[in-house]
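Removed from the display is one protein chain of the complex; every other protein chain stays in position.
Chain nomenclature is as follows: A and B, assigned in order of appearance, with residue numbering initiated at 1 for each chain independently.
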Amino acid sequence: MSDITTWICTGCALLCEDIQVYTTNGQIEKVEHACIMGKSRLTGCKHTAKPMIDHNDVTVDKAISQAANILKNAHNPVLYGWGNSTSQAQIAGIELARVLNAVIDSTSSFCQGITINEILQGQIPSCTLEEVREKADVILYWGADPMSSHPRHLSRYSYFPRGDMRQHGYEEDRKAIAIDVRQSRTAKICKDMFYRIPPGSDLEFMKALSDALDGKVPKLSFDMDIKRLLELATLLKKCEFGVIFAGLGLVYSIKEDIHILSGLISKLNELSDFSLIPMVGHFNMRGFNHNLFNETGYIHKVKFTDKGPVSGVEYSIIEQLKGNADAILVIGSDPLASLPGALSKRMEDIPLILIDPCENLTTRAADVTIPCIASGIEEGGTAYRMDGEIIELSPFIQSKGMSDEMIIQRIIKEIN
Amino acid sequence: MAVDIGRFIKAPEYNITIITYRDVFQAAVCEEDRFGSEYQDLSAVIILDAAQMKHMGITEGSNVRLTSKHGSVVVKTRASPQQEQKNIGFMVNSPWSNALVSVDISDGFPGYKHIEVTIAVSKEEITSQR
Partner (left out) sequence: MTSVMEIYQLLPKTNCKECNESTCMAFAVALLSGSRQYTECPPLIKDDKYHNSRIKLEEILKPIQGAEETGLIVHEELCSGCGNCVVACPVNVANDPHGSGRGFGPTNEKVIFRVIDGKVKAANIEECRRFGKNRIMCNACIDPCPTEAIEFV
């Protein structure tokens, strides 16, 4: 007879809470309702990490002591990763940064940080995914392809489900729009409401849309029927509850011009009711921003100093790896695979500590590897869903190993 | 004696811009077996407009060398099932696309979504991850 557990999926920042896992004697037999990303997260990796120093097997205790030594002796240590850690591990990490006067950053410094910052600063209104399900009649995927990054996004919340105010199903009650440079899987679902724009022209499109909303004749330097743009503007004006899902395509096109997006959303809110939700990837990437904000008033790119925390682009992971970093602790991330290859050499040259349940490309460059158990599966805690809601995770496998939070706490102890 | 003249002629190079995107199947494989051949098969690929491939003399499934100021990799080509914009190639985010990405930036945002490269037919094997 199998045991059935309800699991909160940590496959992405949707944190789906309806997953049913069937186990017999602790062995997973079947998982229901999870997409392939969730299923893969649950299956886990083929190559698990082992405690190592200089690629030689050691005990976990030795690896932790060595990590503490490296960090203590560094002048400018950088703590990086955090998207796959619980909030509790992140808060421990912020404490470690404080103890070391270190730089702490996450992928958010080149991902969704700018949109999350606008939301936390009150510049862009946001809403919950439940509100999207119950109320949204216009859904705009901008530079975002949830069908490829968050598979259950459209079925759980944003398009297909029937909501309190959207009882007639998606065909009648909701309009889904995609703005993208390519016909993504999401764009295909949006059919004739797909607006294809040339790479890098999001700002131009945004300005033209803004003109159309003002009743001016919009101009575009690229080939698109202006009538379609006017049609879009009318749809946005008339909507009851609109949501923009901002993807990396949009973020990379606007970067420091985020105020233009905030401006467009303000304008939309004079005409109807509009919110924005960032398409956050890793299950607790957003948590890092919230937790660091709560502790320091900054969401990322932070350096602790004797006078308190400071933030700036020079403390972003990229700038640190180009310049000052003389030791790096990587947690729940694989920068050798995910950061530009031009930075690999630098990562190989400086002392690198890796905390992860799995062997990854960064293991190659790691001077110290410390395996941890899988957050949300073998260890509990809380995480921030992509819309900023706090979710209590539901581990269901008992493991002997240490969580990333316990490892960080041990490092702090050894440093003090 | 037959001389393989092709050996001495450099394959023509073209300038294109690569835009990266995500793929759910590749992401799932990465989670389970990131060193496996399936991950490489789903990652080390560039998708191009079919007509433009023909113009460049690239046959579907053949290998090409992509070279930017920052790195160079050999990947497989695939024709897009739909018409794409000229001089644009698409690659899934992976160590292969990342090898080409610029860090000559000052805003903390690497050039992930806009990678300028030259593309040339290549007889070399696909660049390995490790």
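The rule we apply is simple: a contact is a pair of C-beta atoms (placed from the backbone, for glycine too) under 8 Å apart; a residue touches a chain by one contact, two chains touch by 3 or more.
Bear in mind the structure is a predicted one, so any value in this text is a computation, not a measurement.
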Residue of A:32, A:214 or A:349 in touch with the missing chain, whole complex considered: A:32
Residue in contact with the excluded chain [from A:96, A:154, A:261 or A:277]: A:154
Touching residue (missing chain; options A:50, A:98 or A:185): A:185
Residue ranges of subunit A at the interface with the undisplayed chain: 18-20, 30-40, 133, 147, 151-152, 154-157, 160-163, 169-170, 185-186, 188-189
Missing-chain contacts mapped onto subunit B: 24-25, 28
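Assume only the chains that are shown with their structure count from here on.
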List of subunit B residues in touch with subunit A within their complex: 17, 19, 21-25, 27-29, 31-36, 70-71, 82, 84-85, 88, 90, 93-95, 98-103, 105-114, 129-130
Subunit A residues touching subunit B - in the complex, by the definition given at the top: 11, 35-37, 39-41, 43-47, 109-110, 145, 147-149, 151, 181-184, 198-200, 248-249, 252-253, 255-256, 301, 313, 316-319, 322, 334, 336-343, 358, 360-361, 364
